[in-house]
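The structure appears below as structure tokens.
All protein chains but one are shown in place.
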Amino acid sequence: MNMQLARILPEVILTITGVIIMLAEPLLQKNSSRKPLGWFAVLGTLAALFASMWQLHLPDGTAYFGTVQTDAYSVFFHVLIAGIVLATLLVSLDSIDGSAESVGEFFALICFGAVGMMLMTSAVELLLVFIGLEISSISTYIMACFRRKSAKGPESAIKYFLLGSFATAFFLYGIALIFGATGTTAIAAIGRILTVGQTPLLAVVGLAMILIGIGFKVSAAPFQVWTPDVYEGAPSPVVGLMSTAPKAAAFAVLLRILYVAFPLLHYHWQPLVWWMAVLSMCVGNLGALRQQNVKRMLAYSSIANAGYLLAAFTALSQEGVAAASFYAVTYAAMNVGIFAVVSHAGGFGDRLTLVQDYRGLAYRSPLLGGAMAFFLISLIGIPFTGGFFGKFYVFAAALHSGMVWLTIIGLINSGIACYYYLRLLAAVYSKPVHTDLLDGIPRPTMPLLLALVLTVAATLILGIVPGQVLSLARAGANTLVPYVTTAMK
Amino acid sequence: MVPISYYLVLSAILFSIGVGAFLIKRNIITVFMSIELMLNAVNLTFVAFAHQWRHVSGQIFVFFVMVVAAAEAAVGLAIIIAIFRTRNTLNVDQVDLMKL
Partner (left out) sequence: MTTWPLAIYFAAVLFIVVVMLGVSYVLGQRHRDPATASQYESGIVSQGSARSRVSVKFFLVAALFVVFDLEAIFLFLWAVTGRELGWPGYIETLIFAGVLLAAFIYLLRTGALDWYQTAFDKERS
């Protein structure tokens, strides 16, 4: 088989799946269900998942003029993204109205978005990073606007779109300045050039611009303002996707850029990332305290979680990279899971919005209530859930690198976070008030059950036997290690 | 020959104008145009550096930026039309159903 093609095999599979769905959509009868297309997308994603795992057997190397690289690191994030997309497709199959207008487009867009995110994680050339970032962003802009007849849908989409494009411009300007400073846009080559001689000022400014751009995309403070509005207005399955997969991809890219291209400049970026982490944790958790809307609360929670993840970045060690990768997985598992519950309970049109609307969910449906409680417990970070080990490894890595204050601030923040997660948990298990709202919740369907099993199992496995995933994360981090050790000197 | 710093200063000014307009302007279309201005400032930087390094990769980058900007423009206009249909206004201050 063509070696070059093998390196982008998962992306090729997902692209073909998306194009077939796109072409099949208008061929179907107007009122017929589009759900078979969704199942086809599930199949394509599964194939891409296995293709990514198979890539692990390839020798590490680059293809297409040194633009893509497959290694343990890229495979780790490929599998994560494929898993998130799989769960999101199942959740959408449950909550979306199969015969509604252009639903096939929705499934195709999820596939295309996944292609972009996967390309980001295996890109070793800033040009490809940019293209992947844009493929994933443009797909999510459209998905955020999917309820275009509602008042909030387009508003959420325009905010996402404008700030996302604004961030892209900053990211690009950063790349342009780095290209000016080094004469190349290949990530490894930038690192090699910057190790000899004096560091050009242009490169430092470019790095700051890239940090701003990615900061917007991962909704880290102080670039987080768009997050609550966008999450509130976008359809719940889409929020489950865009709060995890594109962020995981953006974090993967940021790790690669910081550690491979700018290991020696860590004097500059480490304090910046430190402040971004602290601000994100504080803004996220304090902001979530006063939210009555569940999706807004989870949006602030996602800002806080971006902060925890950034805390691992500052560790400047293989352990830190591994902890960040591991945290991305645990956060994805529990967040996709909780949005699966929110999607099913609220439906595509968000019938349940406020925390008090969820009162008595556990009485109406013990399954949904139990699943929600489980994910909330994991988000709090109680042992035997993935959330516990995620936070544990992040703070352990930070502590080992002497980041005592960061760890203390992080632990205080985890304490604050308990309050708002517990408020939702208490609502779920208290006596019902709005029985009419809860009675509208349909019976869980097969795809939802599959998605819940997938996310609950992932969260449990990460919480009880994290060793396997952690060793994979370490193997991934090892591919960045030569550069990490340069940074340590 | 015009020294490269002229191009860089010009593109930095254009980029700053774009950022300023993005923050100040109230019409969504104008805000959107200021993003395009920022992207074009980036393009100018790329071309200037590509000329300085005698390296074609900067120009390739510009092609991709242009194409992506076009795709973004199409999606952005579609979203703006959707906003106009539900809200009948394009003023950012009035697109505020959701507040912090």
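Per-chain numbering from 1; labels A and B assigned in written order.
As a working rule, a contact is a pair of C-beta atoms (placed from the backbone, for glycine too) under 8 Å apart; a residue touches a chain by one contact, two chains touch by 3 or more.
All figures in this text were calculated on a predicted structure; none of them were measured in a lab.
Of the options A:3, A:23 or A:404, the residue whose C-beta touches the omitted chain is A:23. Interface note: of B:47, B:78 or B:92, the residue touching the hidden chain in the full complex is B:78.
Subunit B meets the missing chain through residues 60, 63, 66-67, 70-71, 73-74, 77-78, 81.
Counting over the whole complex, subunit A has residues 15, 19, 22-23, 25-27, 30, 101-102 touching the chain that is not drawn.
What we mean here is this: only the chains that are shown with their structure count from here on.
Mean C-alpha position of subunit A lies 26 Å from that of subunit B.
Against subunit A, the residues of subunit B that register as touching in their complex are 8, 15, 18, 22, 28, 31-32, 35, 38-39, 41-42, 45-46, 48-50, 52-53, 55, 57-58, 60-61, 64-65, 68, 71-72, 75-76, 78-80, 82-83, 85-87, 95, 97-98, 100.
Listed in rising order, the residues of subunit A touching subunit B in the complex are 127, 130-131, 134, 138, 141-142, 145, 148-158, 161-162, 165-166, 168-169, 172-173, 175-177, 179-180, 183-185, 225, 228-229, 232-233.
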